[in-house]
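Removed: one protein chain of the complex. Kept in place: all other protein chains.
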Amino acid sequence: MTVRPAPLPDRTAVPADRPTPIPTRWVGPIRISGNAASGEIHVPLATYETPLWPSVARGAGLSRLVADGIKVTLVDERMTRSVLLEAPDAETAYAAARAIHDRTEELRRLTRRSSRFAELLGIRHEITGPLLFVRFEFATGDAAGHNMATLAADLLLAHLLQHVPGLAYGSVSGNYCTDKKATAINGILGRGKNATAEILVPRSLVAGRLRTTAARIARLNVHKNLVGTLLAGGVRSANAHYANMLLAVYLATGQDAANIVEGSQGITYATDRGGDLYFSCTLPNLVVGTVGNGKHLPAVEAALTRLGCRDERPTGQNARRLAAITAATVLCGELSLMAAQTNPGELMRTHTRIERASGDRHEH
Amino acid sequence: MTVRPAPLPDRTAVPADRPTPIPTRWVGPIRISGNAASGEIHVPLATYETPLWPSVARGAGLSRLVADGIKVTLVDERMTRSVLLEAPDAETAYAAARAIHDRTEELRRLTRRSSRFAELLGIRHEITGPLLFVRFEFATGDAAGHNMATLAADLLLAHLLQHVPGLAYGSVSGNYCTDKKATAINGILGRGKNATAEILVPRSLVAGRLRTTAARIARLNVHKNLVGTLLAGGVRSANAHYANMLLAVYLATGQDAANIVEGSQGITYATDRGGDLYFSCTLPNLVVGTVGNGKHLPAVEAALTRLGCRDERPTGQNARRLAAITAATVLCGELSLMAAQTNPGELMRTHTRIERASGDRHEH
Amino acid sequence: MTVRPAPLPDRTAVPADRPTPIPTRWVGPIRISGNAASGEIHVPLATYETPLWPSVARGAGLSRLVADGIKVTLVDERMTRSVLLEAPDAETAYAAARAIHDRTEELRRLTRRSSRFAELLGIRHEITGPLLFVRFEFATGDAAGHNMATLAADLLLAHLLQHVPGLAYGSVSGNYCTDKKATAINGILGRGKNATAEILVPRSLVAGRLRTTAARIARLNVHKNLVGTLLAGGVRSANAHYANMLLAVYLATGQDAANIVEGSQGITYATDRGGDLYFSCTLPNLVVGTVGNGKHLPAVEAALTRLGCRDERPTGQNARRLAAITAATVLCGELSLMAAQTNPGELMRTHTRIERASGDRHEH
Partner (left out) sequence: MTVRPAPLPDRTAVPADRPTPIPTRWVGPIRISGNAASGEIHVPLATYETPLWPSVARGAGLSRLVADGIKVTLVDERMTRSVLLEAPDAETAYAAARAIHDRTEELRRLTRRSSRFAELLGIRHEITGPLLFVRFEFATGDAAGHNMATLAADLLLAHLLQHVPGLAYGSVSGNYCTDKKATAINGILGRGKNATAEILVPRSLVAGRLRTTAARIARLNVHKNLVGTLLAGGVRSANAHYANMLLAVYLATGQDAANIVEGSQGITYATDRGGDLYFSCTLPNLVVGTVGNGKHLPAVEAALTRLGCRDERPTGQNARRLAAITAATVLCGELSLMAAQTNPGELMRTHTRIERASGDRHEH
């Protein structure tokens, strides 16, 4: 695909619509184990930030030198949508909240009717003055579930307005969900997959491959990711650059990449275990799907198929596999950058070298 | 460009690297005025979430019915990088902080040597125990400035380690910058462009085009964007979906799209002015550039050229123009969605209709 | 009680220990209705900030002019303690978390043995790398329940360490509780009482007593409490000065007043209802008790008795009554200050007049 810039751009004309090609490289393979995926898996990274490729590749190379590679544990999954209802006062809102919980079984049945994959897992609410926020949690099969959750919430909302006295329509989304905003609620109550990727790197590999020590990485993690982010006023986030890896995997696999906003709220934790490095990345709000919106495009289908995320599996297993692969990819890039930052000047030198090699033009 | 999924994917082989094509449409034109751009401008939106196109188009159509269209005011710009230094104790860290501020002129000169576009605008620091975080603020011309800031910070850091007694290297980035994380510091101290897009929509257009009233939009904004996000535990964020528009413009114009994480921390403010709707979107952390990494790709150059962001202008003006266009685009999509959410069921109906029309396969 | 400053303070000697007398005034009565208290009730305010007295008194006076006065709705109550457990990896932590939930009944029984008032209401957990945070929620009768929760958590923790494989002791409190820190978790999951106080003030009283309009108060609330706090980087907080009223009631009634840190995270919500003012204060993390630590001191017993919070009632009702009274007091002071701030100069004039009248020496 070639895009030729118009020699004389006529800005009044409606421009032609061509897909935007994002540079993409398959990196790896990453050795992965755990409760959602295992094996050696190449991952596609679609990004303008090409230094990300060798960075993730370094982590992937390391994973293949460790017996279990990167172990990913999925501990939760749910998609959410919060509706907003308005009552005349808090007393009425409270009565309504109890009535809604009493109707849980009914709402469960309604949800099932909205989609064959949707299932209502739970309901939480919060009252502020006369406002009633109700947060529905759904299982959504292999879909990320944005639309499935909205469709179900729409039905549930209409049903509640009809059957619970004292309520008026507020909004089909009350930002208490929370979609594509960095908040605390998703990590605390759950939204998307909750996954931890972890690796135990022997001392010799920390020295030979990462040119550092476990103690220095652990120390940097406390100073930069924990204390530094805290001082910057971050919320539920302590990492160097999850957003970069998430964006690259999301774009290559047809995800709604704006979900990196909350997806990148994760916690890197590292300790020195007698010279060996324990390193983990926990992503409590990882929104991914292998079917649904955007997934039918040929490039996306190809990528998902190659990742083994379009195989015949029990419902939900393909999406879980993709979550595990994504979390492992995040760990590869995070570990590589953290190691680099323990050494003065290494980050910039590497960046410059890579960008020169790739013929990339620099801004400086 | 056609990608054919391999009939039998051989997962052990290294996959071929092809760019990932992101569906892109030019929407508009948007009528824009203000201190950084003016005129009627089409904007490219690269996204898998195709319902975004008509949503932004509705806002753009509205802008053309208002005399000044969407007015964008840029009020600040700077790129930042924080370095982390370690002292033996807080007393030494404090002495070092004062010594660093005393050397401001020297650091200014050093910065200029690192790049012809980089200029040191300010230095802030924070001490926690023996840790000294120093946040450098730079002007970076038309570049977003990630690399320029890192390169300069690298030099400044090396210089400080050599000349200020008592300090040891901590990290070239202490997460006090803050890049690609949602924190409070960027909005408070500034990072990227700080822009407000605003429009005053006459009552008749609010009714005719948006099918709602100013009072209902203002009320929804308080309930959903302000109260809802607050209850969810958000930080410095009150909007419905800035992340969607930002991602789409960023991808189409070669930006480092992971910056939507902090970029989407913005505030929608709406009031009913006697039936007319005042509606504004403030984006305090908008990181964009028109030169630098990723900007030389043909599709990106074409898009930037068409946007008028590659014209001969004083340094920085092209990037400011892009910031203004981006902020206006955010307003278009935000206003459209907010209006839709004031009406029960409208959001889902529109979504479904659009996706069916586009032949999109649904997850439900 | 008179304290005479030593004429020549001998700083080497151990000083004598005398109680610190905090100026206290009974203000009101406040007219209160709702599901936890009703009637006209005077409240004691112990504070060095004496302008608080007339401020709360103004709100109280207003409450007596409205039929239902201030209506307080209690919607939840629980005390929490989070323990921290360490596993070798996330996989083990996840297995342990499931084992803990499987033992819920057993843990319930254990809790009952720790105190005749403690009851285990729920368990939530979060895994980060190899760390397992377990948050226990308890009913604690009329006690605030700090000690009761810690004692129970201690027993539960010892039990889990003995019976769930793979876990090591981390801490009896993992700051995931959260006690005396401003976080998002308490509001989202619940801690202490969750109460909303609300009042509907007729237009004539808004004008006559508060010298303002409903529209101006509603507008100020959006600008100051919602937008202003948001821009300051607040978390789950939108009010003018809950902390002042909470501190004064807490000190006068023997509460652990450091709980104002999270207690003051509340949301003021105000709307103009056709010229009448709907005004509410929601306090989702209100920690109060009428028995337990500090409550046996004569002054405290006298205050609680006079408040009707030492009457013979079903377990928990006295504490709920105190919560309702506290929330109503918060509303009185909040409404009064918000009204004052709609008028330029009023706040300072009032402050100065009051402090002069009380013979208070000023710093300026």
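Labels for the chains are A, B and C, by order of writing; each one numbers its residues from 1.
Throughout what follows, a contact is a pair of C-beta atoms (placed from the backbone, for glycine too) under 8 Å apart; a residue touches a chain by one contact, two chains touch by 3 or more.
On a predicted model such as this, the values are computed, not experimentally measured, just so you know.
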item: Touch with the omitted chain, as defined above, among C:Ser114, C:Asn194 or C:Thr212; value: C:Ser114
item: Per the touch definition above, residue among A:His42, A:Arg216, A:Arg236 or A:Lys295 touching the missing chain; value: A:Arg236
item: Contact partner of the left-out chain, one of C:Met148, C:Val164 or C:Val206; value: C:Met148
item: Contact with the hidden chain (one of C:Ser33, C:Thr92, C:Thr212 or C:Gln265); value: C:Gln265
item: Of B:Thr229, B:Asn244 or B:Thr282, the residue in touch with the unshown chain; value: B:Thr282
item: Contact set of chain A toward the excluded chain (per top definition); value: 184, 187-188, 222, 226-227, 230-231, 233, 235-238, 267, 269
item: Missing-chain contacts mapped onto chain B; value: 34-35, 71, 73, 75, 89-91, 94, 97, 126-131, 183-185, 187-189, 194, 196, 198, 233, 235, 267, 269, 278, 280, 282, 284
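Operating definition for what follows: only the chains that are shown with their structure count from here on.
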item: Shared interface numbering between chain C and chain A [over half = same, under half = different]; value: same
item: Euclidean distance of C-alpha centroids - chain B vs chain C, Å; value: 38
item: Inter-centroid spacing, chain B versus chain A (mean Cα positions, whole Å); value: 19
item: Interchain centroid distance [CA atoms averaged], chain A/chain C, Å; value: 36
item: Residues within chain C bordering two or more other chains; value: 184, 187-188, 233, 235, 267, 269
